[in-house]
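Missing here is one protein chain; the remaining ones are kept as they sit in the complex.
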């Protein structure tokens, strides 16, 4: 019966590969289950439990073509649940992708959600600066050459869950790892992104969720969808790991096209506090082009001595693999981040988060994460904090 | 090619296990397709066809951890479609679960939807007394010791599809099978449940769907979500099987905290008939703490002689396995249930169902079920009946 069988394997997933390597398929998934407890201040969010991710991932290859079809059931509707959904073709030491995937920008964004150091990505990702634009539809290429990781994408300004529109964008990223040994990695990177609204586009928005997920949001900048405005960003990345220690920093500047008026009421509704500048009684508050700056530094120390590996394919760090020598047979990691975002054109429009964390890795697939996030919104004066806990399994 | 292959098997599902037993994964599913025909009375529900369940189930283990990720596409939105979604760790002859699963209460609830004797569970389950609270998010343990099956869970008052809120609850169940041989099983059980509303909680509600699914509902008790009230229940279970005969009964008392007023109009809207007690012209109808009582007895006779097996893991009965000797090569079963629920504080607030049924098991995976449900709502006087038919396959 097994004479003609292809090879079936499991590491918690289902995987079958043909003997000749021409075909393969796998079904994996992930569950991230969170508990959020807020220490409220001016804002008073609801403390609760929440599935952060519950995702199935189908992958496969057919000769030199491949596919990814990923659905996250936390999306609510299945269109919002699309994650990576594309077909790809091998090309120049990399692959051309067609469909929905992440534009190549922000080292934090390139990091898999299974491999995050903290519960959430910093503001320089689609959690903040590229709010709601984590996945876009289009065509791109990504590949690795020597110690360089490159990625380019041209896209329609939508994912499967957002309105059909004629906005377009493009993003590219270059990562360089001049040193990358078993014990030591040094990473430098840069990316640029350009987005142009057009018919039926949604607003381009930068937001700071300064007290963790499901906590309060501070709007940082807004380019209306119906006025054809642009948002442009440029970023620098610096990161490295040495033995059990790891550090990562990004600095990004964004320019959000403005040149519109908001009524004083609308301004307060959107930004959470009255305009700190003169508003014309007839025309309202003038919003000029907005410069947004965000940077973070994060790091960790593997208490059990493991080393965080670097993924050349992603140009980003993965998680350390537990040696199994720590308490309860797993690995332990202390983590820290300082993250801040400001609008340089509106006085005091700035928010920041300080996060301390502890991660326990039961094995390569299962982890628990604890974060204490000290939130600070200079614009509204809110100082809500969050204690966040995650139980995670990926397979 | 197959030298390194793990073991792949199918019983209609996909399953792969690693040679060393450290890893496994499977993909199963179920389709339950129903037809409902109503004999209307005061109520006149729409007769139609309906998918009761269309579900995929991913399961796997990674060393002493395991996961379940189950999605029912009848949910409409994917958050409502979450069923069992948790990670688990072996612990004390059982497992600790973290995520979404069923609180341990009600023998009928513990029975798999693939193994039901009737089309629907009785009122003592989330079909009635725990309306909308079949799955909750939290942490718990379940295990088997000798002839005892135990389960405990502490939970947030939500599942993935209901609003984020700060309500909490806890439930525990103990089942005892002092006799459990190939031919004879005797089961006794008890469970308690406590639920406490808090910020943003939905109402705690008991309802009787006395004429089957998609038929009319009679509200039995309501503890408003925004007043921080409690609902507490205690249940007794008695069941057994001997040869082809099986009997099961549960008796549950629930206390739903009240102490609020409804206007006469609202009372009639909610309960379907005018208040049968004095309502204050200014304040309305006073709803004090409500005692709800529900009990059922159900049984079946396998006409083809098979014996219903008892699952120690669940502390509940499974289906009989068809011997293949019956008409059309399958097994045949006659079924019966009497089910009733009442509010002891509001006169005549009582509903009951008498159900007669016939099941045909084509094989272990495929069955057809026919139910005739005679519904009776004492409060409104409605006597709608339902003829329900199910075609079911599980794999």
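Should a chain be cited, it is by its letter among A and B, assigned in written order, with residues numbered from 1 in that chain.
Here is the rule we go by: a contact is a pair of C-beta atoms (placed from the backbone, for glycine too) under 8 Å apart; a residue touches a chain by one contact, two chains touch by 3 or more.
For clarity, every value in this text was computed on a predicted model and none was experimentally measured.
Contact with the chain that does not appear here is found for just one residue of A:113, A:200 or A:217, A:200.
The omitted chain makes contact with just one of the residues B:15, B:159, B:350 or B:377: B:15. Counting over the whole complex, subunit B has residues 2, 5-16, 19, 27, 29, 31, 33, 35, 46-51, 54, 56, 71, 73-78, 81, 214, 362-363, 365-366, 391-393, 395 touching the chain that is not drawn. Within the complete assembly, residues 1-2, 4-8, 14, 16-18, 23-27, 58, 60-63, 65, 67, 69, 71, 77-79, 81-82, 85-87, 89, 98-100, 137-138, 156, 158, 160, 164-166, 199-200 of subunit A touch the chain that is not shown.
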